[in-house]
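First the structure, which I've put down as structure tokens, then a few questions once you've had a look.
The other protein chains are all here in position, but one chain of the complex has been omitted.
Letters A and B mark the chains in the order given here, with residues in each chain numbered from 1 onward.
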Amino acid sequence: MSKNRNAAIIGSGMSEFSSHREDVNQPEMIHEAVIEALRDADIALEDVDCLLHGNMELFEMVHQPDMWHVLGDGARGKSGLRLTTGGTTGITLACAADNLVASGLHDVVLAIGFEKLQEGHTTGGITNMADPLWGRSLQTGALTGTGAQKVIDEFGEERAKLAAMKYRTIMDEHAMRNEKAHRRLRLERQYIKETADNSPPLVGELRMIHMCSQSDGACAVVFASEEKVRALGANPAWIVDHETVHREETMVFGSMLSTQRAAAERLFARAGIANPRGDIDVFEMYDPSAWWGVDWLRDFLLLEGDEHLKMIENDEIVLDGPFPVNPSGGVIASNPIGATALVRVAEAAMQVRGTAGAHQVSKPVRRALASGFGGTLWTVLMLLSKEKPERRVNTHG
Amino acid sequence: MNDAFVIEGKMALPYQYFAGAVGSKFLVALRDEKQILGVRCSRCGMVFVPPRQSCERCFSALTEHWVRVESTGEVTGFTVVRYAEPYQPKKPPYVLALIKLDGADTPIAHLLECGDPGRARIGMRVRAVFAGERRANLLAIAHFEEDPAGTQEGHSPARL
Partner (left out) sequence: MAEETSVPERIVSRQVLAIPQRFSTGPVMGRFLRELRDHKRIMANKCPKCGRHQLPPREVCAVCHVEATGWEELPPEGAIRDFDVVYYASPDPLTGETRQVPYVLCWVDLDGTQGDAPLWHLLNVENLAEVRRGVRVRVVFADERHGTTEDIRHFEIIREEASPGAGTGAES
């Protein structure tokens, strides 16, 4: 990985996340996030060179929504790109923004992710991404119980179910401290079992309570070059590196590639991270369900056996714990899908910049990790740091 | 041997689009009062029709500055639609025109009825013909028609 220059996040903004935003249309909702991001970065629209815009295709069935959204997003007269890579869209926007700034093409880039899930049919939209020649009529969006079954098979029903609901409850405890979060349920630890049993089943052991929400919302993040950071006197969260891993199979069987583990291995090797749990201070994970959140923790942190379950059982992942996961409440709390993976990056940056307010973790944050999930089990990882990274020369050709 | 062939597919899903507070006020006035509302940017001086929450140029909030514009205006551009599609508002040939209403700075797109489509021209004076039964969408105006007597003289939008 070589960079011409460093890029940093210097501001972010989010609309309120909610199941319904009848009070605003799409560009108006996006405008809320953009205004907040510009204010947070203490810059004006004139300072922005390039806008990146992304969401899920088909979810609202608006062709080229970036044309309409110029009304609210500030793109008029500016350079821009539209990106759409499924659930990973938000963090792909962040990777692209890093590339555009680090390459020297632009000094200040504004990345915008949004979704108004209330305006379409989420599961129907995802189903239409399935191969039209085979299996589209069998697809049920992104809903499957096989992720839950995998954990149950390995660790037994009782321990697995308790771990998933403990994880779910911790996410809710975090969401209760994040005023922007959509689902804030005030779950109580002593009623974990009853909460799960009373929740409607979706597929197999995956219940409504385990699953991510369907939210309306937008997120905007300002990326700037190191020269701009200096000139503006900004409070930066530096981008160390990012990694994307794709695959084509829609399910996990046998020896198939774990994109979570593969992305983590490559990124950590380049960044010199030997002990992820010690070297990284906070992790904003794209956790589409509590079951996948539990399972992927092991892969992302390169753990073995039941180390990831112990982290949950021992309260290590809570906001004030040694390795906080999703201080924001994560995707189970708020999921405006095209924005969701950008929210992970924005929240990780807020932790580095110390601007997360009531859900700022108590330990000092030197490095933060953000992940995105999408497509056919794709992963994108981004590593941020408080300290400006040294620029490295490309070593792998 | 080429085994390829074609299979029929279909994509059908329910959608619902929210006009928001600003869009709703515009559509309700159109439906209930036969009035066309816009907003003025106090920094740029532009009057936007249909109204919007913020100015795309200077990013000012606009919703404090509602105005009522005229239902007469001028054609600033047009095209004659001659091909048939299942999703069109009417049978071709018909004229789709950009119409700048008197008092507005931005044009709206709408149907123009002027007899022979060949008669359409830029600068033509037109007036809105409201539908008898109106719903809260842009077709509360059925179409625009030629307004030969109309002149464009010093229309300033009425402040609300």
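Simple rule for what comes next: contacts are C-beta pairs under 8 Å (C-beta built on N, C-alpha and C of every residue); 3 or more make two chains touch, one makes a residue touch a chain.
Nothing here was measured: the structure is a model prediction, and the numbers come from that model.
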item: Absent chain, residues of chain A that touch it; value: 22-23, 61, 121, 123-124, 127-128, 131-141, 143-146, 149, 200-204, 247-249, 251, 253-256
item: Contact set of chain B toward the excluded chain (per top definition); value: 2-21, 23-25, 27-29, 33, 35, 136-137, 160
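Everything that follows uses one rule, which is that only the chains that are shown with their structure count from here on.
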item: Averaged-CA centre spacing for the pair chain B and chain A, given as whole angstrom; value: 39
item: Contact set on chain A toward chain B in their complex; value: 21-25, 27-28, 31, 35, 45, 58, 60-61, 70-72, 74, 76, 116, 118-121, 124-125, 128, 132-133, 136
item: Residue ranges of chain B touching chain A (in the complex, touch as defined); value: 7, 9, 11, 13-23, 52-54, 56-57, 59
